[in-house]
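Below is the structure I would like to discuss, written out as structure tokens.
One chain of protein is taken out of this complex; the other chains stay put.
Labels run A and B following the written order; every chain starts at residue 1.
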Amino acid sequence: MIPSVVKSLRVTIPFLMFAAVAGSAWCQAPARPANIPRIAGGKPDFNGIWQAIGSANYDIERHLARPSLMLRKGPHSQIAAVPLLRLGAVGAVPGGMGIVEGGKIPYTAEAQKKREENRANWLDRDPEIKCYLPGVPRATYMPFPFQIIQSQKNFFIAYEFAGAHRDVYFKDPGPAETDSWMGQSVGKWEGDTLVVDVRGMNDQTWFDRSGTHHSAKLHVVERYTMMTPNHIRYEATIEDPDVFTAPWKISLPLYRRMESDARLMDFKCVEFVEELMFGEHRRKPLERP
Amino acid sequence: MRNRWIVSNALVISLAGIGVAADSHRTPDGHPDLSGMYDIATLTPLVRPANVGGRMALTDAEAQAIAKTAAARMESQNKASDPNRAAPPTGGDGSEGAAGNVGGYNTLWVDPGQGAFKIDGKWRTSIIVDPPTGRMPEMTPEARKRAGERARGNRPNRGDAWWIKEGVSPGPFDDPEMRSLAERCLLGFGSSAGPPALSVLYNNVKQIVQTKDTVMILNEMNHDARIVRMNAKHDPADVRRWLGDSVGKWEGDTLVVDTTNFNDTPALFGATRNLHVIERFKRLDDRTLLYRFTVEDPTVWTTSWTGEMVWPVTENRIYEYACHEGNYSFTNILRGARLLEAEALKSMSKK
Partner (left out) sequence: MRKNSKSIIVIAAALVGVVTLFFADIQKVYAHHAFGAEFDPNLPLLLKGPLVRVEWINPHTWFHVEVTKPDGTKEVWMVEGGTPNSLLRRGLKRDTLQPGQIVIVDGYQAKDRSKRANGRDVTLADGQKFFMGSSGTGAPYDAPGKEQRK
């Protein structure tokens, strides 16, 4: 007869192993959550205000903390570039395990060179600085909330940053008639996952503050899946034959903003960059760096 | 449960019998479904023209004439030009309004509407219905003064720095902040998004997305999504917004949206942070919403004023209006003013 202790260990050990695996790889499909809210008609209810946490908007690749978004060679190590020096720790880049599966973006050699150039010239080139619309997927993980407004007919996302927004078409209107900053989004349901196919973006946006450019051939396929009532698993497959050697994937959780007064505040931001972009043309220009 | 089924289906059948589709335009929580795409372009002006004798309605003949004239103008202005034409006249071509004495651009770019709109069988002479004159109420003395100052700053375009010559300071181009919100790509011109949303020269398409807790009204210009929080209280008084803070509720089949908490520069011309707008949306039929709004700003107008118009369904869609991202014109305008000032000062110092 097997001692009950051993019997229970036979059950316990495999369970512990399973829990360890499941816990460390949350992004692999677990059992379908039974308690997520649903709208009439049965689809998961994504309505609400959501936000990403972490350093993805700084750098989507796995990275250690670094002194600044724009660096120069110091006598012993990289230090903040002159225009950013006085920001000190506020201007430093926090580390992150990255949201790129596999760690690195598969840029072609030429595209990687341009990426490094962008990074070295961040202050002049990052479209976020000028309050330009962030594009997809960057809009998802900006350090600003966004609101999903979802009915049986519509899936609309309003982003706080720059008042960006996207409407997901459930009836494919055909190829995008013109390029746009936020692209054209066509959605369909695969079970409880909303799959959104985004094309028609221009080549002006980056994926983060680390110079990650792309061309107008960018094609992003997003997947939104509710993990719990307050977490969305967000995944996106990204391809662009002009700059990447292969498609690649990002994934990260999105967190529901739980405050009872959670709101999108105004962050139009255009008025905040007028001095930067137009100040030199004032009748009496102000002091400029 | 079974009794409820019988009752609700009996209701559907009886309503169908009197020609009302009880379910096709209602959301699961029982309210009218206002979601969809709408094109609010109309030639009916906001303010009643002076020569309709104060009438609220056009005759059918007048309405037809307006529509025909609009179509004829389009047709005429879209005709081929002389391929051997010369440059336009020096000193300007006399064009008015936004065309600025330089002829603006081709008519094919605009989409102001194809005719007047009709409510209750009446072709309307104005969107404003109260005051009953169809015109704006009297302004307060302070507001009249501000409007006068603004008007004094509007000059015909003569290609010169008149403000230097006349010693007017500050000049109208001194700083970016002195230009209109539209030129700066902050808000759409003419209260396109408002609230209230008014019909303007182009890009009049709106989208409504509706849930139990939120109604979203997307305005193509300036890619402004208004979020209406249903059955909620306004934000505290120190939380101000470009589009105001909108809360909504249902009164029967009418969606009532109340908006306050504007910042100091709402889109509605002349309005201040004290602006208060109440909008009412009601479905008239499969393809039409009735949009009615009341505007109050006691620091600007001595009484409230009310307008109404229709929002017809469109099969068209909203395209991205990324304004700031392409705002070459703003730099051109400021740079041009600086150059003209330098020329004016030079010519004055020579005298």
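Throughout what follows, contacts are C-beta pairs under 8 Å (C-beta built on N, C-alpha and C of every residue); 3 or more make two chains touch, one makes a residue touch a chain.
For clarity, every value in this text was computed on a predicted model and none was experimentally measured.
Engineer: Tell me which of B:H25, B:K212 or B:R335 is the one touching the absent chain.
Structural biologist: Here the residue in touch with the unshown chain is B:R335.
Engineer: Can you tell me which of B:T44, B:S246 or B:T259 touches the chain that was removed from the display?
Structural biologist: With B:T44, B:S246 or B:T259 as choices, the missing chain is touched by B:T44.
Engineer: So that we can see where the missing chain sits, which residues of chain B does it touch?
Structural biologist: 43-47, 49-52, 58, 61-62, 65-66, 68-83, 85-93, 96-106, 108-112, 114, 116, 156-159, 173, 179-180, 182-183, 185, 188-191, 198-203, 205, 220-221, 315-317, 319-323, 325-330, 332-333, 335-340
Engineer: Footprint of the hidden chain on chain A, which residues?
Structural biologist: Its contact residues with the unshown chain are 174, 177-179.
The rule is simple: only the chains that are shown with their structure count from here on.
Engineer: Could you list, by residue number, the parts of chain A that touch chain B in their complex?
Structural biologist: 39-41, 47, 130-133, 147, 149-154, 156, 158, 163-165, 167, 173, 177-178, 180-182, 204, 263-266, 268, 270-271, 274-275, 277-279, 281-284
Engineer: For the complex, which residues does chain B have touching chain A?
Structural biologist: 27-28, 35, 171, 173-177, 184-186, 207, 209-211, 213-214, 216, 218, 222-225, 227, 235, 239, 241-242, 263, 317-320, 322, 324-325, 330-331, 334-335, 337-338, 341
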